[in-house]
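A single protein chain has been removed from this complex, and every other one stays in its place.
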């Protein structure tokens, strides 16, 4: 089994809803064991336990919420130990062109610096799933697709 | 008068339509003289003639079309001479989260490397105006707002 | 007078040293009144008091330290009120290609979302001043140049 963590930060519930869609997409992959948690319930050392890690954040000033960034900053204690794990990102924002892509890429950059493996999607949302406000069906479908793609890659590399 | 150039690349007409909205927003600013051209009709040396330069591109693989990039690459012949001019960017794409922001930031990065002055917008599209497919009223309103903001800054600094 | 705030986060002293170089460059500009503070001594509401704001951060996983991000996240209480102010960014990292540019652009993106005005530099470090470890003369010279450029723009627009 490949163990997958989906961690999100959500005040309004929008990112939590998108995380749930990502979880459903990942959980449907054979060989994937998926856990979905609020980022406040995840400690940096917990990241070591997973083969795949997907992080979701609302868009605050074009990048991840500081509560999410804090988890990455604290993960420096384990730098090098996440290398080769599979990653993914998703975000929700109030506006169409309000920083969704930069927030997702902010998370993906942090994962690349950890030496993690990430992937894009040739259709729909390319860098990671994006929701505008309360995620609609388009957004949750994208979330499920990304959850599936990332879980499949984690199973292939670590299952 | 501050001279403003709006240059766009457009095959489908979508980016051209957004360029027209940007032009209208800029032209409404007192003290701004605005010209709107296809990027194929602009040579690198022409950029020297303007106080403000706004560039629009469709989203091709997350960044500006090569025809637009060619203009920037050729502008190296005048490197340093665009310093202090005012810039802005806009883009259109087929998808919501398909690379609009990264395309705009790709253009803005090139402008920063020229030493140009850029600005964001606190409401709506933050980095530059974005259209999805045929730009709707939301998109053309954003285009007009950005055209106005960038022209006002060009007038203030160079008018 | 244009009031300029330089705010930095620094554990090792490297970003503080670069902040000091930025401060000297800004303070040499006629019409600029410059204050340099640790980010922990700045509250979001304080940002309203300045015409120009330069923020420095070490590179942690490719973006600003969470302590700096927290200031931006809290500044949402004043969203729209920073529009038109002048911004700039600088960073220090342990490695040459370890995330310096993405950290600076992370800060600049946040400033664009506030509607702020930023600028690049045609020579040397293009997006903002970068130091590797203990900033050497090259880095402090770049810091002073950026401090000067941003302060001059703040004086021109708000002085």
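The first chain written gets the first letter, and so on, giving A, B and C; residue counts start at 1 in each chain.
In the analysis below, a residue touches a chain if its C-beta (ideal position, glycine included) is under 8 Å from a C-beta of that chain, and two chains touch if they have at least 3 such contacts.
Everything numeric here is computed off the predicted structure, so don't read it as measured data.
K.L.:
In the full complex, which of C:4, C:22, C:113 or C:130 touches the chain missing from this view?
P.N.:
Of the candidates C:4, C:22, C:113 or C:130, C:130 is in touch with the missing chain.
K.L.:
Of the residues A:2, A:36, A:121 or A:139, which one touches the chain left out of the display?
P.N.:
Only one listed residue reaches the unshown chain, and that is A:121.
K.L.:
Mind pulling the chain A residues that touch the left-out chain?
P.N.:
Where chain A meets the chain not shown: residues 79-80, 82-84, 105, 109, 111-123, 126-127, 153, 156-157.
K.L.:
Spell out the interface residues on chain B facing the chain that's missing from view.
P.N.:
Output for chain B: 60-67, 69-70, 72-73, 75-76, 98-99, 102, 106, 109-110, 112-114.
K.L.:
Can you name the residues of chain C that touch the chain not displayed here?
P.N.:
Touching the chain left out of view, chain C contributes residues 62, 95-102, 104-105, 124-130, 132, 138, 142.
Simple rule for what comes next: only the chains that are shown with their structure count from here on.
K.L.:
Going by average Cα coordinates, which chain is farthest removed from chain C?
P.N.:
That would be chain A.
K.L.:
When the C-alpha atoms of chain A and chain B are each averaged to a single point, how far apart are the two points in Å?
P.N.:
32
K.L.:
Could you give the separation in Å between the centres of chain A and chain C, each centre being the mean of its C-alpha atoms?
P.N.:
The separation of the two C-alpha centroids amounts to 29 Å.
K.L.:
Using the touch rule from the top of the page, what residues of chain A touch 2 or more other chains?
P.N.:
Chain A, residues with two or more chain partners: 62, 98-99, 102.
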